[in-house]
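Before I ask anything, let me first share the structure, which is written out below as structure tokens.
The complex is shown incomplete by one protein chain, all other protein chains being positioned as in the whole.
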Amino acid sequence: MTTLSQTDSLSQSQRWLQALTEKLSARNLAEASRQLLLPAIGILLFVGFWHLAAPQVQTSLGAFPGPADVMEQSGQLWQEHSNQRDRAAQFVTMQEERNERILSENPEAEVKIRDYPGAPTFFDQIFTSLGTVLAGFVLATVIAVPLGILIGLNRHFSAAVNPLIQIFKPVSPLAWLPLVTMVVSATYVSDDPMFAKSFLTSMITVTLCSLWPTLINTSVGVSAVNPDLLNVSKVLQLSFWTHVRKVVLPSSVPMIFTGLRVSLGIAWMVLIAAEMLAQSPGLGKFVWDEFQNGSSQSLSRIMVAVLAIGFIGFLLDRIMLLVQKKVAWNE
Amino acid sequence: MKFRMLAAAALILASSGHAQADIGPAEKPDLKLGFIKLTDMAPLAIAWEQGFFMDEGLFVELESQANWKVLLDGVITGTLDGAHMLAGQPLGASIGYGTQADIITAFSMDLNGNGITVSNDVWEEMRPHIEDNSEGNPAHPISAAALKPVIEQYRDDGERFRMGMVFPVSTHNYELRYWLAAGGLNPGFYAPQRGDTSGNIDADVHLSVTPPPQMPATMEAGTIQGYCVGEPWNQQAVFKGIGVPVITDYEIWPNNPEKVFGVTEAWAEKYPNTHLRLLRALIRAAHWLDENDNANREQAVKILARSSYVGADEDVIANSMTGTFEYEKGDVRDVPDFNVFFRHFATYPYPSDAIWYLSQMRRWGQIPEPKSDDWYMETAAKVYRADIYNEAARTLIEDGTLKAEDFPDLDAENFTRPHQGELIDGVDFTPRQPNAYIDSFDIGLKGSQTP
Partner (left out) sequence: MTKPHLELTNVQMAFDTPTGPFIALENVDLKIRKGEFVSLIGHSGCGKSTVLNIVAGLLQATRGGCVLDGHEVNTPGPERAVVFQNHSLMPWLTVYENVELAVQQVFRKTMSKAERRDWILHNLKLVNMDHALDKRPGEISGGMAQRVGIARALAMKPSVLLMDEPFGALDALTRAHLQDSLMEIQQDLNSTVIMITHDVDEAVLLSDRIVMMTNGPAAKVGEELYIDLPRPRNRVALADNPEYVHYRQAVLSFLYEKQSFPNKQRPSQDESEGDTPGNEQTQPSGTVPVRSAPSGRTTEAQVAEEIT
């Protein structure tokens, strides 16, 4: 038994060694260098250029921040965040103690634990933005995909709707924002609102701007289903819903996902702009607040936000790509 | 430090308020209050950081706003429960100038705190027309007359001389206009009845709206040649080396009323206890800011410098908050009353404050047709709710938090703000006779004139 497992592990380690040597073979190394080394060189060159060029750009708030300043400020922002977290934890403990005392005096008293009402940190703002962008994107998807299917399936409907799509598609989020703000304020009236108005405003603006690529791609994907497959569906006498579910939808999934990826990219860009303009909580507000602060660290902090926005946008796209690979049959 | 403060707050919460005996629990304990990044928002930040809000059982979230318009809309639409406001905003909204909404104030946030800054170029041209004092520095106060040759130069070149202020109904607009008119320059009239709300009719100096935090950047970009704004944005210009403050509003009108805390009338009626508790916290915060001869100001500066509040560099904020003001770089002068939060009964919403703002609205045409003296009195009483302030102040005296002498005699009428000096043009402010006061200006609408 022991010897068996020994030989087993031996062969395993041998296999592992073999795999390693294969990995280290010249061709694989060349491949790895192409995949890792060149991007690394690109990034290093950029950082070097940034480091050298930044001090040359003088603003009234001091020199443009270099990589070191930005690193320092990101540490600073993290520090502020963890301080805030500590305070929030403290706040909750305090409330718990207080509630206990109240309950011991009067067991029927209504007590609740409130969230810490402190100012949101950079990282809080990131999560706010992510939540808003996902909500807006999901809403856009929920609207755009079914509508796109209808447009793709029905030529008459498509002809009727097409001019509207063409007109609304290029509208900038900044144009929608005041209208959305006013409409949300006027229509969403509740004493105990489930969502903050600012959240709704940002989310709806994101939805309005990001639904178009999904809508258009879905309709194109649906109208371009292989006619042979449509014939199969007819021969099988599939009901409308089964037809949509089993033939149309899966067939247009690759196109839909291409649209979704474009939509998500737009959603993220639009959100930052909308938050900046409407001062809704999120990364956009963080950038604008820092700009308004005009302190000697403001530029570095804005630069941290710029990098974070870019990185998150990149991550979102990658996640969509992964989902697409899982879902789409042609990947 | 922080934790100790919170712990203290916890203790007070635990003892569950002898202070709150008279006032019932807050109807709406979770509040969101708006502010603009200016040092005069300090009472809000201090009430939060010192736990005064929590003492009242209020869970307040403070949120900075992009500009005064967004802030006002936030309060009107209910996104914000209340906000740090320009004194003209509750008045303007109530009389329907701009957005119509019934907004009231029962708390005056501060006195003074503004300055007028011009760009370095303009300063160089102004300087020869300003006399020196004994130390060889410019003699203060500087009259707008020194600006006249510069403006004539601009006019000869076919250019407009532009200055920024923060909002059409802002203190800064009226103070800048007051200073310019006192120096013989016409800042232009409004004609809302004709839809002209630019305020540039017959103007020698063209005024335009810029949000406070963008003032330095806008002047740096050359879009405006100067501005009137609250702190730290005058000191920021000095710090950045892009401009020179020429006068503070203390020199235009000593102890002039400035920001107020505004809520909608409907909100105040719906949540009376919450409103009173908010006022209690704000009064305590203002008291904290001024107590022991401004002993807490340095700590306040540290708090305000946080990026979630004012966010400017500490030394910039400290310049004005600790009783000094830097004009030209290096020309630091004592202005002990530059930021007054509690002294001189600063927090009391005197009706005379409202009358002065209304008189300036009429003077420049924002109120296009003549109004009776009674109308001024009624409007002031409707918007400046000293009755609510009195109630809050009484509970603070009753529970021993503050002393009776911290407040004016709450049983008296308290119509005219005390401790105010003479205005820069020497015109006597007679709040009981608003129309007579309006008629006494050289430049401005009088009697039944319409722009």
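Quick notes
In this document, chain identifiers A and B correspond to the written order of the chains, with residue numbering beginning at 1 in each.
Everything that follows uses one rule, which is that contacts are C-beta pairs under 8 Å (C-beta built on N, C-alpha and C of every residue); 3 or more make two chains touch, one makes a residue touch a chain.
Everything quoted here is computed from the prediction, not taken from an experiment.
The chain we do not see here touches A in the full complex.
The residue touching the chain not shown here, chosen from A:A26, A:L164, A:M194 or A:V235, is A:V235. By the touch rule set out above, chain A reaches the unshown chain at residues 226, 228-229, 231-232, 234-238, 242, 246-247, 250-251, 253, 329-330.
In the analysis below, only the chains that are shown with their structure count from here on.
Listing the residues of chain B that touch chain A in their complex gives 2-3, 6-7, 9-10, 13-14, 16, 29-30, 37, 59-66, 70, 73, 77-79, 211, 213-214, 216-217, 220, 236, 240-242, 305-313, 316. Interface residues of chain A, counted against chain B in their complex, comprise 60-61, 80, 83, 87, 90-91, 94, 97-98, 101-102, 114, 117-120, 181, 185, 189, 196-198, 277-279, 281, 288-296, 298, 301.
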